[in-house]
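Report on the structure given below.
A single protein chain has been omitted; all remaining protein chains appear in their positions.
Chain lettering (A, B and C) follows the sequence in which the chains are written, and residue indices restart at 1 in each chain.
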Amino acid sequence: MPELSPNPWEWSEPEWRKIVGRARAGRPLRPASWPGGARCAVTLSFDADHETIPLRDADQSPMRISQGQYGNRQGVPRLRALLARHGVKASFFYPAVSALLHPAEIRGVAEEGHEIGIHSWIHEANTKLPPGVERDLTLRAAETLEKVSGQRPVGMRTASWDFSVDTLAIIREMGLLYDSSLMADDDAYELLDDGKPTGIVELPPEWIRDDAVYFNMVRFSALRPYTPPSAVEEIFRAEFDGAYAEGGIFLLTMHPHIIGHRSRVPLLDRLVDYMKAKPGVWFGTHAEVAQWCKDNAAV
Amino acid sequence: MPELSPNPWEWSEPEWRKIVGRARAGRPLRPASWPGGARCAVTLSFDADHETIPLRDADQSPMRISQGQYGNRQGVPRLRALLARHGVKASFFYPAVSALLHPAEIRGVAEEGHEIGIHSWIHEANTKLPPGVERDLTLRAAETLEKVSGQRPVGMRTASWDFSVDTLAIIREMGLLYDSSLMADDDAYELLDDGKPTGIVELPPEWIRDDAVYFNMVRFSALRPYTPPSAVEEIFRAEFDGAYAEGGIFLLTMHPHIIGHRSRVPLLDRLVDYMKAKPGVWFGTHAEVAQWCKDNAAV
Amino acid sequence: MPELSPNPWEWSEPEWRKIVGRARAGRPLRPASWPGGARCAVTLSFDADHETIPLRDADQSPMRISQGQYGNRQGVPRLRALLARHGVKASFFYPAVSALLHPAEIRGVAEEGHEIGIHSWIHEANTKLPPGVERDLTLRAAETLEKVSGQRPVGMRTASWDFSVDTLAIIREMGLLYDSSLMADDDAYELLDDGKPTGIVELPPEWIRDDAVYFNMVRFSALRPYTPPSAVEEIFRAEFDGAYAEGGIFLLTMHPHIIGHRSRVPLLDRLVDYMKAKPGVWFGTHAEVAQWCKDNAAV
Partner (left out) sequence: MPELSPNPWEWSEPEWRKIVGRARAGRPLRPASWPGGARCAVTLSFDADHETIPLRDADQSPMRISQGQYGNRQGVPRLRALLARHGVKASFFYPAVSALLHPAEIRGVAEEGHEIGIHSWIHEANTKLPPGVERDLTLRAAETLEKVSGQRPVGMRTASWDFSVDTLAIIREMGLLYDSSLMADDDAYELLDDGKPTGIVELPPEWIRDDAVYFNMVRFSALRPYTPPSAVEEIFRAEFDGAYAEGGIFLLTMHPHIIGHRSRVPLLDRLVDYMKAKPGVWFGTHAEVAQWCKDNAAV
């Protein structure tokens, strides 16, 4: 295919169809029922980015690096305690550099039965890397996580959900069970590669179900934590209520250095209480949910 | 007229009067009464942009394209079910490329009695196109919609409401009944072309009555969905209350990939319940409202 | 004084003292009592910018110009009706071009007893004008307002409160009673010109008490009307409560094309009801408040 015009209105139909066709949502993988006959599935994830957010930007500010260390020092301990209290297993996605900076943390998380997932090398943006670099970093990240945590990852979440045009091929080469970066549905689906089924499960995240969207603070942009916890709780509950009504998945993405603050952990605590109070809610890791969907998709 | 100074304070009175005089609001078209003697009119619209938002920006990100596909896969089905449940007909505006990507969807929407309206070729910004391109794209878009949906559009909403200095002439050439892009009023009015009546009905949208304003998320800008559904519901109700009190139109613009999420569809559901509970509220498509206003404007 | 270093930490004490000393707040003009022995003063103002917002930016978009026309077509009529219903006189600040575009409106406003104030030529930013232009535009603006409205302005509010280093000299040359652009206090004060009293009354506005701050929408920035009317009402009430408790002034700045919408006029209506329900609240125009403060400042 020749080079694309910079003016999208000049693109031919094959051109825009090709762009749209990559990593497309295919067969829905909503199961006929959930484990134990549950009505819906809840799967919580924590992207343990810690110091890699400023590092990724080549930002050496001790202040911004300290914000990352908070995730290790206060965020993760509070969240592990909360999960233990509720008897819930979750998925923790680690950039490799974060795992190397905090090996005791990731090993402890893994030993408590939580899932460890791939989440880039140093939180790099895949769509801005030179050719070939994404594959190299992703493979090294998976090896690093296995070595440090003792657990071989079966799933991946791209950093910033920045799934590139090369990501799907890398996932297939690695033989992963699932990805969790794309948003074409609320429930699991099979990824298509230029129209061909891949067997890869997509577990869709959404910005709506992400703590950073509401709480992030970036000094030199206009991002501010304008939304109080009670309003974020309203949004997360409404997303869960929809999943419960439809018998689908409620997948929530959080960050230890963001949700882990004193004013925010209670919102997660109340949310888990709320969900556990409903009959028929199954809590699983991303890997468990993906495997169940793959094995039990309604035909 | 010679070229304008870049300094507006140096413009002569004829210069700024000419700029202001294009596509100006003319005769109010508020009818003496609504169909069946109703007290006010409600008209819901959905801009089914789907994947054309990233395409318009030449953004090939599979993640952002998947957000568009969500509109087709979850948004529109939920909204069609909601409209069917309430017995309400709405107006769906499609970029041509979105219609071509989702022909079964647009045909289904049309078959259920909803209106199909023009909404650009690929969500291009009219005011940034080279000369002549807007006319070509708009005409091809109208033909495409008719061919794919089986319904000949009679109305248009420019993408991003980006009505250019050429748009009115194109609308007149096409012989459309109405436009829905300009905001000089809450109720219908006749468009003036440099002071001359055109017979074209303007059905004013407003950012206040748009879901994207409150809910949109753009990763690399500072746009975040800070406003919880309950606050958006407060705003939409207050706009409806004003229309009800004045006997005017309540026109609401939404996007399937935005309002169609599990946490947001219930807000629309509650809003329709609220409006239906009031005596004398008539629900019509944009085309029906525009025709009624044209035929029944109080003199 | 030689040219300033671009690095403020290198400035000498005379340098930063000179910058700080221009248009400085001097003697407080809080009166011992308000007219009729009232406890506090409320003064409402409307900056009737209408189409001058896009014109000021050399933005010819018919859509954005239509948003300005809304101020004339729906905003001002609703606000005049509200003020008449409550028996309250307010201050309307007009850019000259807005007055020329809507002579019947400004004349009607003036005839109803509201104050007409100066508000630039075409909403230009004073601090970005070439030398000398601000004076010329301000003088022409004052003449235009007098000719069109029949009322000689005695006060000024700079557009966007963009008071320049030249503005005070222009105000003094024109012999105005007051300015309303600077924010060093909640209550009236006398302006100092490099330390010397000027006799000019400053009536401080504040972004906190401005509708645009919460409600403005700029498509290509990240400004969105995230705050629902109930939250804005909370803020305005709290500012009034403070003025009431201290016996000071509650000065509110609004824009017909912003506050004039159906969902927002009721908030102003409820606010006026709330304030009128308190004993001892006096409503005056800016000119009346400024004159009272000048004549009755506690010594």
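Assume contacts are C-beta pairs under 8 Å (C-beta built on N, C-alpha and C of every residue); 3 or more make two chains touch, one makes a residue touch a chain.
In this text the structure is predicted, and so the values were computed from the model without any measurement.
Chemist: For the chain that is not shown, enumerate the shown chains it touches in the whole assembly.
Modeler: A, C
Chemist: Going by the contact rule already stated, which one of C:F92, C:W121, C:Y178 or C:Y214 would touch the omitted chain in the full complex?
Modeler: Looking across C:F92, C:W121, C:Y178 or C:Y214, the contact with the absent chain belongs to C:Y214.
Chemist: Tell me which of A:R56, A:R80, A:R157 or A:R209 is the one touching the absent chain.
Modeler: Checking each option in A:R56, A:R80, A:R157 or A:R209, the one touching the absent chain turns out to be A:R56.
Chemist: Quick one: which of C:A25, C:V133 or C:A297 touches the chain that's been left out?
Modeler: With C:A25, C:V133 or C:A297 as choices, the missing chain is touched by C:A25.
Chemist: List the chain A residues touching the unshown chain?
Modeler: Listed in rising order, the touching residues are 51, 55-58, 60-63, 65-67, 69-70, 73-74, 97, 100-101, 121-122, 124, 129, 133, 137, 217, 219, 222, 224-226, 228-231, 261-266.
Chemist: Determine and list the chain C residues touching the chain excluded from the picture.
Modeler: Touch with the absent chain occurs at residues 4, 6, 8-9, 11, 13, 16-17, 19-20, 22-25, 127, 158, 160-165, 167-168, 181-186, 204, 206-208, 213-214, 221-223, 226-227, 231-232, 234-235, 238-239, 241-243, 246.
Here is the rule we go by: only the chains that are shown with their structure count from here on.
Chemist: What pattern do the touching chains form: line, ring, star, complete or other?
Modeler: Line.
Chemist: Please decide if copies chain B and chain C contact each other with the same set of residue positions, more than half shared, or with different positions, and reply same or different.
Modeler: different
Chemist: With centres defined as the mean C-alpha position, give me the chain B-chain C separation in Å.
Modeler: 34
Chemist: Return the distance between the CA-based centres of chain A and chain C, expressed in whole Å.
Modeler: Chain A and chain C have C-alpha centres separated by 49 Å.
Chemist: Among the residues of chain C, which ones contact at least 2 other chains?
Modeler: Residue numbers touching two or more other chains: 222, 226.
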